[in-house]
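Note that one protein chain is taken out, while the other chains of the complex remain in position.
All chains are identified by letter, namely A, B and C, in their written order; residue positions are counted from 1 within each chain.
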Amino acid sequence: MTVTTLHRVKFFDTDTMGVVHHANYIRWFETGRVEFLRALNLTLTEMMDDGIVFPIVEIGAKFHAPAKFDDEIEIETTAEALTRAKMKFRYVIRKRGDEKILADGSSTNVFTRDGKICRLPEKFFARLVKGLG
Amino acid sequence: MTVTTLHRVKFFDTDTMGVVHHANYIRWFETGRVEFLRALNLTLTEMMDDGIVFPIVEIGAKFHAPAKFDDEIEIETTAEALTRAKMKFRYVIRKRGDEKILADGSSTNVFTRDGKICRLPEKFFARLVKGLG
Amino acid sequence: MTVTTLHRVKFFDTDTMGVVHHANYIRWFETGRVEFLRALNLTLTEMMDDGIVFPIVEIGAKFHAPAKFDDEIEIETTAEALTRAKMKFRYVIRKRGDEKILADGSSTNVFTRDGKICRLPEKFFARLVKGLG
Partner (left out) sequence: MTVTTLHRVKFFDTDTMGVVHHANYIRWFETGRVEFLRALNLTLTEMMDDGIVFPIVEIGAKFHAPAKFDDEIEIETTAEALTRAKMKFRYVIRKRGDEKILADGSSTNVFTRDGKICRLPEKFFARLVKGLG
């Protein structure tokens, strides 16, 4: 499953070089991830209400070309791996309707309860499994 | 009492106009406020541990001249008013060692417990009173 | 003219209190302002290409109730005043489909060329005038 999320680049997303500050792509990965989960009928809020949090333990990103103020970008999110303890997502960011990749990367998160890594409850795992492949 | 806090302007504080994005001055007001409280031997963490939170209910700011990347700025914080339910701070931001005011403004916060406005406990109030005038 | 812009609250918009950090409403005012201008067929980019920038000289905001992660909010933007040198906008932020105001405020900007306040060229002024009232 691939979920595509749109974002309009904000003035506050940019920096003195006239382009988007690179740390903001990491934020947009999160935006993509949240919408990917929503497409599986899963929200972080529902998980948090159940005591499960979703900390990111690793991220990586490559920046190929800059996005600029007011660009409409697409954040393409896919699930690459899933166990009951861990999940990995991949992201590709393009200008809307353009083939060129502006940035891509990945994030790995664990599932924790009370600050410790836990086994993700079946009710959440079952939904996430549907997002693989 | 006036407390002066230094901040080095970050690249990510700036925008496409080559200057600091105006919303960041509101963040720097907070930096000044936190250091003002620390100078009174009071931390937000200590208050939160006691169930007291400190939501901002009003802010205002004027922007006179822009700060730029790598500028060292001074955030000058004073307490303007205090009751057991409410507090008002004033802020002046200058480039370090320069008289010219870049931005100034104010914030008003209330004290709340369980999401409702409360009377600030004496142990905190006593310390804050020392910061007036 | 009133322009309503939707925003989904991001995880990175929130803070340790579990609510949106107040400085982010100031950023959302900008989001509303940019969309208001777009509704008048005007972009900051077009103005910047003409050498005109749009610095904010004053903002004010009141925070009535907190927005939280994943809330869908509406940013309602209106133009309150316009001269050839200056413009004032008002903003009201609500949870989508809810009457209750979460935050409201205003911004004043000037129009500048080469860092000095200028008279806004007719081609831009004419479009902005349509947004009043």
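The rule is simple: contacts are C-beta pairs under 8 Å (C-beta built on N, C-alpha and C of every residue); 3 or more make two chains touch, one makes a residue touch a chain.
What you see is a predicted model; the values in this text were computed from it and never measured.
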Consider the whole complex, including the chain that is not shown, and state which of A:A39, A:V53 or A:C118 touches that chain. A:V53
Tell me, which residues in chain B touch the chain that this view leaves out? 10-12, 27, 30-31, 34, 43-45, 69-70
Could I get the residues of chain C that touch the absent chain, sorted low to high? 11-12, 14-16, 18-19, 21, 23, 68-69
Using the document's contact rule, name the residues of chain A that touch the chain not shown here. 16-17, 19, 22-24, 26-27, 30, 48, 53, 55-64, 66
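Convention: only the chains that are shown with their structure count from here on.
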I need the chain pair with the most C-beta contacts, please. B-C
By Cα-centroid distance to the whole-protein Cα centroid, the innermost chain is C
Could you grab the centroid distance between chain B and chain C? Build each centroid from C-alpha atoms only and quote it in angstrom. 23
In whole angstrom, what separates the CA-based centres of chain A and chain C? 27
Two or more partner chains touched - positions in chain A: 11-12, 69
